[in-house]
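The complex appears here without one of its protein chains, the remainder shown in place.
The chains carry the letters A, B and C, assigned in the order they are written, with residues numbered from 1 in each.
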Amino acid sequence: SSDIPEDDAAGAASSEQAQDGGEGAKFFDQAAYDRQLALAGTAPRGPADKPWEQMLDPQMTDTAKYAKKGGAKGVHLCFSNAGVFNPWRQVGLKNMKAEVELHEEITKFTVLDAQGKDDKQISDIQELSGKGCDALIVSPNTTATLTPAVQEACGKLPVIVFDRGVQTDCGVTFISPIGGYAYGAAAADFLTGKVAKGGKIVALRISPGVDVLENRWAAAKKAFDKAGLQVAEVKFTDGDPSKAKSIVSDALSRHGTIDGVWMDSGATAVAAVEAFEDAGKDVPPITGEDQQDFLQAWKDKDLTAIAPAYPTFQWRTPVIAALRVLGGQEVPKQWVLPQPVVTEENFDTYYKDGMPPLHYGACGCEKLPGYPGAWGGK
Amino acid sequence: MTTDTTTTTTTARTAPARALRRLGAGGPVYALLVILLAALAITDAGFFEPDSFLAFVKRAAPLVILAAGQYLVIVSGGFDLSVGAVVTAGVVAGAELYGSYPEAPWLLVTVGLVMAGAVVGVANGLITTRLGVPSFITTLGMMLILEGAVFYWTGGSPQGVLPASFREFGRGSAGGWLPWAVPACVVVGAAAVWLMRSDFGRTLLATGDNDRAAHLAGVRVPRVRTLAFVLSGAAAALAAVLIAGFSGVSAQAGRGLEFEAITAVVLGGVLLGGGRGSVVAAMAGAFSLQALFTLLNLQGVSGALESTVQGVIVIAAVGLGATGRPGLSRLRRHRSQPSGGTTS
Amino acid sequence: MTTVPGGSAAPVAPRLPHALGRLRLGDPVVAVWLAALVVTLAGWIVVAADGGDFLTRSTVTGILQNSVALGLVAVGQSMVILTGSLDLSVAYLVSLGTLVAAEMMQSGNVITAILAVLALSAAVGLANGLIVTGLKVNAFIATLGTAFILRGYIEDTYTGPAGHVPASFRRLGYDRIGFVPVSVLLLIAVAVVAWLITRRTRVGHHMYATGGDEHAARLSGVRTGRTVVLAHVLCSLCVGAAALFLAARLGAGAPWAGTDARYDLESIAAVVLGGTALAGGRGGVAGTLGGVLVLSVLDSVFNQLSIDPFFKNVVRGVVIIAAVALFARPPRSDRAGGRQRRGDRGRPGRSGAPGVPGQEKSG
């Protein structure tokens, strides 16, 4: 027998892949870019104080066929996690677990961790689809590679995908913030506004080969080119702060001055700031992420900064969505969450005193049970 | 007797001559280092200005310290693959400690971490020597255990902020110009040189060379080997303190450092398998590696291709160093020729 | 695990009936398969106590399925380790293999893609082998260097998952015969071939000889250099097979497929768990499969019990060390060859192999 889903949408998948992932970032996808920038300017629907329940431009879809008899009670919820290999995912998983606790109707919550292995996640998904779960949440490790497994699971139970997508729309809903283009553009636009034409920008990227990050960079590059900023260095840091610090120090000694620092995610932002300090230079306009240590540095050092968030509150949404689906309520086919950007103005909303350095400000977790202790805060 | 003349004339060689000979043992690595530094000077005119050169040394310091520790283990005939995990664990544990005791004095935390690193070394050493598990496997297992344990303990991410006082050591400068990491590096280097000239060091080399002969000469082989692991663990923890100071909390501070350290040591002409090599050359290997990273950085080699260049250079350096010198022609472990053992 | 009778092997063996004489408990291969059995039973008990059901069809399928990729890599790794070398470049070769496979399948046909992946693998193995034997670079450094070279190429060329694997080929990753995934048949086929090569062909005999005592092998007319090169090529071919399997399973090439799964260190761990001496010359493919199975069963048990992924690593580390300490260690005393005794007399301890400083002795 074969576990390959009968309705293999191979053709469709491959063409889609060429846009979203894969070589996608090499040739910039104008349509996706435009859509994301438009969404960034749209007002979300939903409760204002609960961004994880908000949705942008939703196309609702009917879920009656998934409704659990007798309503969403005694729910067994399952989650195939790509892994917890970075702080963002760790904060996210805490959010999700806390969200589950909020709902008494969830009686069992099974999490399988793939530890970053696509291969294992495929097996995990297969295993979970035969385990009597009422609904399956998937946070895929890699966009392209989990498609078949998810397709297979779709035939057996409602599947909710979030964070990274898969190349099939068989799931009930796909939850994610606006996307990489919006993220990269938000950061880049900030710099183009602060740095004079011809200014030198250093771009710090985590690692090649991750599509979301490629999109962020593609959008930023476009913005820099348009504004006539000079990208002096594009380097990969592997997420290692000491490598980031070395890169910025070297760039400083090579170029004399750096007028702006762009980065595709926040893990190494503080190291970059410190590189300037240690060289005895003023920190130029810099972008980071909503990670606590960066916000802290921003506050303490009064930086000119911006921090687009890839919000960890999105980890709450799949649970909510699952319950809605099992209750027969409609959900958006593509549940696009707002993607907040931390700026001077809204800084205090995201900065929380006493949280650990690798915490993420846009966690939406402040009212969850166990906060702040479970997130390591005081 | 002719004997006297041979012995006396040849030993009349002076100390500097001997020092030169010692340096010669690591010949290729010094050449490599000089080439890389020259290339750096050409690439970046200001490289040898005191500030930027000291900054370079500061950045190299953790790797140099790791290499010194790794050297001790390698020269005694083992491997320490756990040092990267010790660094990660050290950084995370430091942050975790400060999370619970924000007022902890930096010196106490530093000493505590170094001791903890030493304890890891004790475990490595005892498992290797007493249970007979090859050190490759012992330290590979230890790497999994440490990484797992520290994140399990912290629930995935460290909880505390490292205060400036603790970070001063890795980040700040003495008198405003001399990064603390530089004297730390010098002290560790001097200590390593002293250690290798001491009874212990000589014993360690002999043990790596021929453990049976060492045992029969009264060397407590398991203890000596364990001590090498202990020092390597402590060195790794010290490197963790420097790295934590240099760049702050990170959950992947030590990733891949074990391979970098081993590469540095091998670049220094040290024989994998034990018994041969100088610690100064091993540390020079670490400097070379750091110089190579910096050069690749400054040269603006396409970020992604950096590792390719690095791989080629390391293979070439070790390959040329190996075939160029007859004495080193076998980086493989020598087999002691059986000497007519069955004659009657 | 402590019930594995590794230590007591010598006294037990003579008492066994003659027919069983060749199936000694002290034999690492037997020991590791026993360990796999013990782990499975223990897992079954623990999971049952937890209220679960361990040995269901789907978990068995899962265990088998999850053994395939690591199994293929580890079978290859056994061959180089047997020969006294080591390969740290396997993880990146897996990644590159999936990418090449998926891209070529997207643009061309499956057969050329398979051939291309195997050709690439063979080339990488050849390079490894030549660097080790020709340039005389220690295998640890040589293959680490190759790994870096591959990494640079992958990162420079790919920006994410690439290519597309047609459904026809994906069946390799998904089809099952009953509860046995077909990919397990691939693993078994590769393992059988590797077993045949190592145990039944001349070159295999020479691999054991080269790893066991390079000097003696050379005196007997074994071309040790060639043997090492060939072992590297065979290893890389197995890695290529793993890459093809993963491409089939993933449906696309993934730049991180090999490294995220840490196939380099995990495969070495599996090989050593399977009783192959890190110094070479002893052990084999059969034990390696047992080692892979142990790791896979453990993983499955952890899954069933929803054990914290970080804690899993702790347990894995402990299991690897403990298992090697218990039964994969060279026996303390040999039966008749008194002179071969360790630490007392006999031949000078040839404690090293080309690749790896071997087992330290306690002196």
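By our rule, a contact is a pair of C-beta atoms (placed from the backbone, for glycine too) under 8 Å apart; a residue touches a chain by one contact, two chains touch by 3 or more.
Please note the rule applied: contacts and distances are computed from a predicted model.
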Just to verify: the chain that's not displayed, which of "Sugar ABC transporter ATP-binding protein", "Dihydroxyacetone kinase, L subunit", "Nitrogen regulatory protein P-II" or "Pimeloyl-CoA dehydrogenase large subunit" does UniProt list as its protein name? "Sugar ABC transporter ATP-binding protein"
What are the shown chains in contact with the chain that isn't displayed? B, C
Chain not shown: contacting residue from C:Asp87, C:Glu103 or C:Asp213: C:Asp213
Give the residue, chosen from C:Leu93, C:Val190 or C:Val222, that touches the chain omitted from the document. C:Val222
For the chain left out of this view, which of B:Gly125, B:Gly275 or B:Gly321 touches it? B:Gly275
The missing chain sits against chain B at residues 1-4, 6-8, 10-11, 13, 18, 21, 199-200, 202-203, 205-206, 209-210, 212-220, 275-276, 334, 336-344
In the complete complex, the non-displayed chain touches which residues of chain C? 22, 196, 200-202, 204-206, 208-209, 212-213, 215-217, 219-222, 281-282, 334-340, 344-345, 347-349
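We adopt the following convention: only the chains that are shown with their structure count from here on.
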Busiest interface, counting C-beta pairs, is B-C
Farthest chain from chain B by C-alpha centroid distance is chain A
Which integer distance in Å separates the CA centroid of chain B from that of chain C? 29
Centre distance in Å when chain A and chain B are each reduced to the mean of their C-alpha atoms: 38
Taking each chain's mean CA coordinate, chain A and chain C are separated, in whole Å, by 36
Note: chain C residues in touch with at least two other chains are 155-156, 310, 312
By the touch rule stated above, which residues of chain B touch at least two different other chains? 156, 303-304
Residue ranges of chain C in contact with chain B within the complex: 131, 135-138, 140-142, 144-153, 155-157, 213-215, 265, 268-269, 272, 278-279, 308, 310-318, 320-321, 324-325, 329-330, 343, 347-354, 356-363
Please give the residue numbers of chain C that touch chain A in the complex, ascending. 58-59, 61-62, 65-66, 69, 106, 154-156, 158-164, 166-167, 170-171, 173-178, 246, 249-252, 254-257, 260-261, 299, 303, 306, 309-310, 312
Which of the residues in chain A come into contact with chain C in the complex? 1-4, 8, 10, 13-14, 17, 21-26, 83-84, 110-113, 115-120, 122-124, 126-127, 130-131, 141-148, 207-211, 214, 236
